[in-house]
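The structure under discussion appears below in the form of C-alpha cells.
Omission of a single protein chain aside, the complex is shown with its protein chains in their original locations.
First chain written, first letter: the chains are A and B, and each begins at residue 1.
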Amino acid sequence: MKALILSALKKRRHGPALSAPRVLLATYILLAVAAPLIAPQNPYDPLQIYGWEASSPPGAAGGGGYLYLLGTDGLGRDIVSTILYGLRISLVVSITSSAAAALIGLTAGVSAAYFGKWVDVAIMRLVDLQLSLPTILVALIAIVTLGPGIDRIILALIIAQWATYARIARGVALSEVGKPYMDAARLMRLPTRRIIFRHLLPNSIAPAITLIPIEIGHAVALEATLSFLGLGVPIDKPSLGSAVANGFQYLLTGQYWISLFPGLALFGLIASINLVGEDVRRKLDPRNHAQ
Amino acid sequence: MGMISAVLGRLSQAFLLLVAMSVIGFIGIHSVGNPVFNVVNIETATPEDIRGATIALGLDQPIWHQYVVFVDNVVRGNFGTSYIYHLPAFELLMSKLPATLELASIAMLIAAPLGTALGLVAGRRIGTLFDRTLLQASVSALSIPSFWLAMMLILVGALLTGWFPSGGRGTTAHLLGQDWSFLTANGLWHLVLPAMALAIPNIALIARLSRSGTIEVESLDFTRFCRAKGLSSRRILFRHTLPNISVPIVTIIGLQFGGMLAFAVVVESIFSWPGVGKLLIDSIQLLDRPVVMATLTFVAVAFVLLNALVDLFYAVLDPRVRLSS
Partner (left out) sequence: MTVDHTNAPLLRVENLGLRHVSGASSTPILSQVSFDLGRGEILGIIGESGAGKSTIGNAILGLLAPEFQQTSGTVSFGGKAMDRMTAEERAALRGKRIAAVFQDHTASLDPLMSVGAQIEETCLALDTRLSRHQARARSIDLLARVGIAEPERRYGNYPHQFSGGQRQRIVIAIALAGAPDIIIADEPTSALDASVQKQVLDLIRDLVDETGVSVILITHDMGVISEITDRVLVMRKGKVVEADRTSVILDQPAHAYTKKLLAAVPRLRVTTGPPQTDGGSEIAADAPSGEGLRVPMHLVAEGVSKQFAPRGLVWGFGRRGESFGLRDVGIRLPRGTITGIVGESGSGKTTFGRILAGLDTAPSGRIIIDDQAYDVARSGRRSGLLGRVQMIFQDPSVSLNPRMTIEETLEESIRFGASARRQDSQANVASMMDRLGLARNLLARHPHQLSGGQKQRVCIARALLAEPELIVADEPTSALDVSVQAEIVTLLKETIAERAITMVFISHDLAIVQAMCSAVYIFKDGRVEDFGSSDFIFARSDNSYTRTLIEARPQRFTC
C-alpha cells in the first residue's frame, strides 16, 4: 500500500498537478468547509430569512442588507448561501456513505474470496441479487423502508453501494488467492490473519480504492435524486439536490434561477469528482505502472 | 446444453430475487405508516370506523399472514386494490405501462446505435481530437444529474425557445387496445424532450463501453491476424470487431433498458409523463401500498426478464455458449 501511494505520488510530480478538475474540486471542498464564514446568510436560521423577498431575481438587493447575487428561492433564502450550505450536506452525505460502503464492501468481498464455500455463497448471492437491480431502485426501496432523515439517507446510500465494492474486491481477491504467492504463504503455515492482512489485502485493495472517488460522484447524484423525489433530506436543510428540486415548480413560471444555479453547482461538483476519479484510477491502474 | 443451463441458472436467480424483493418490499412498506388513514378521514373517524377499515384491508392479521395472503394473491396476478384509485393495482399498473415502454424504447433506439457508432469511431482513433472530445463529453454527460438535465431541457427546449411542449403525452392514438403517443405527430412532439433526457446519459455510457471494447478487440491477436491474412479494415470492423464488442454492449443495453424503467421515476415526474415511474412516486408519497408493491415487483420482474434475454442473446451471439455440449 505504501509503495502504491508512493508511486502514485511520484507519478503526480510528472503529470499536471494543477489540472482544471482538481482545482475545481479543491475549490468546492474549501467552499464547503468555509461555508458558515463566507455565506452571506445562514439559510437554516428563520430569523435571517425574509419571506417577502421570496423569488427575487439575481442581483436584487435585499432588506437584510444583502445583495442577492443569484437571487432567492421560493422561501426567500439567498441562493448563494443555499448552495454553500447544500454543498456541505451533499459532500458529507456522499463521502460518509461511500467510505462506509467501501469498508463494508471490501471486507465482505475479500472475506468471500478467501473463505470461499458458504461464506462466499451467502455474500455473493446477496451481492448478485442487489446488483441485478438498478442502484436507484435499491436506494429508493431502502429509503422508502427506512424513512426520511439525513442519517437514513446515508444508510440507504451505503446499502445501495456496498455491493459494487464487494463484487470488485472479491473478483480481484479471487484472482490473487489463486496466485502461487498465496499458495506459498499457505505452505509456510502463516497465520490466517497474516495471510489476509499482509498478502491478500494489500494486493486486492487497489482496484476497490480507485472506485471510491467515482462512487462518491454517484452518491452525490443518488442523494440529489432521492432528495429531488422528496425522499431525501428535510426541506429546511436542503442539499444541492433538494435545492434544485425546490426550484422545479418555479422553473415552469419562469423563475429559472432557483433551480439553475444550484443545478450548475451540482453538475460541476459531480463532473470534477468524476474527472479527478478517472485520473486517480488511471494513475493507480497496475497496468499503467507494471514496469 | 449451455443454453439450458444459462436459462435455468437465470431462472433460479430470478426466483430468489423475487422472493427477496417481495419480503423486503412487503416489510419495508409495512413499516412506513398506517394506510388506514388514507381510506378513512383521520379527523372524524371513530375507532369503529378505523377497526372496520383495518379489517377490510386485512391489516388486523399477523404480518406473516398478510405476507402469505399477499404472495398467494401475487401468484394469481392479484396485487390487491389501490387504496387511492380503488382500482385493482395490477390493472392500474398495466394502464400506465405503455407510456413508460414507448418512452424507454424510443430513448434506447436513439442511444444504442448512436453510442455504439461514436465509440467505434473513437476507439479506432485513440488520442485524436474526436476521441478526446468524446471522452470529455461523455464524462460531462454522465455527471449531469438526470433530473437537472430534464429541467434544463424544459428550460431550453420549452420555456426559452418554445420549440417543444414541457410535459404531458399529447395526442395519443389507439393500437392493440392501448394508447400510444408515438403514433401521432403531436404525441411524437411531446416525446422529444423526455426521450432526450433518458437517452443522453445512455449515449455517453454506451459510447464509452463501445470505445473501450473496440480498443480491446483491435489489440487482440485475431484482428492482427485478420490484417495479416489480407482483409480490408472495413471488413475487419464490421465482421469481426463489431460482433465481438456487441456482447458487452448488448449487456449494457439490456441493463440500461431496465434502468430506464427505474429512472423513468425521475424523468416522468418532471415531464408529467403518466407512466409507471410517476405512478410509483405518487404511490410512495400517498402510501398506496398495493400499487407500490405491484410496481416494484413489476420492475424487478422486468429487470430479471431483460437479464434473461441478454443471456439468451449471448447464446445466439457466441457459439462458445451455444455449442458447448
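The criterion applied here is as follows: a contact is a pair of C-beta atoms (placed from the backbone, for glycine too) under 8 Å apart; a residue touches a chain by one contact, two chains touch by 3 or more.
Since the structure is predicted, the reported quantities are computational estimates derived from the model, not experimental observations.
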In the intact complex, which of the presented chains make contact with the chain not displayed? A, B
Among the options A:40, A:171 or A:202, which residue touches the chain absent from this view? A:202
Sort through A:92, A:155 or A:185 and give me the one touching the missing partner chain. A:185
If the missing chain were put back, which residues of chain A would it touch? 1, 3-4, 179-181, 183-191, 194, 198-199, 202-203, 290-291
Interface with the unshown chain - residue positions in chain B: 1-2, 4-6, 8-9, 12, 220-222, 224-232, 235, 239-240, 243-244, 317-320, 323-325
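Convention: only the chains that are shown with their structure count from here on.
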Calculate how many whole Å lie between the centre of chain A and the centre of chain B, each centre taken as the average of the chain's C-alpha atoms. 23
In their shared complex, at which residues does chain A touch chain B? 125, 128-129, 132-134, 136-137, 140-141, 144-145, 147, 217, 221, 224-225, 228-231, 241, 244-245, 248, 251-252, 254, 256, 259-260, 263, 266-267, 270-271, 273-275, 278
Can you tell me which positions in chain B touch chain A when the two form their complex? 13, 16-17, 20, 24-25, 27-29, 31-32, 139-140, 142-148, 151-152, 154-155, 159, 166, 255, 258-259, 262-263, 265-266, 269-270, 280-281, 284-285, 292, 296, 299-300, 303-304, 307
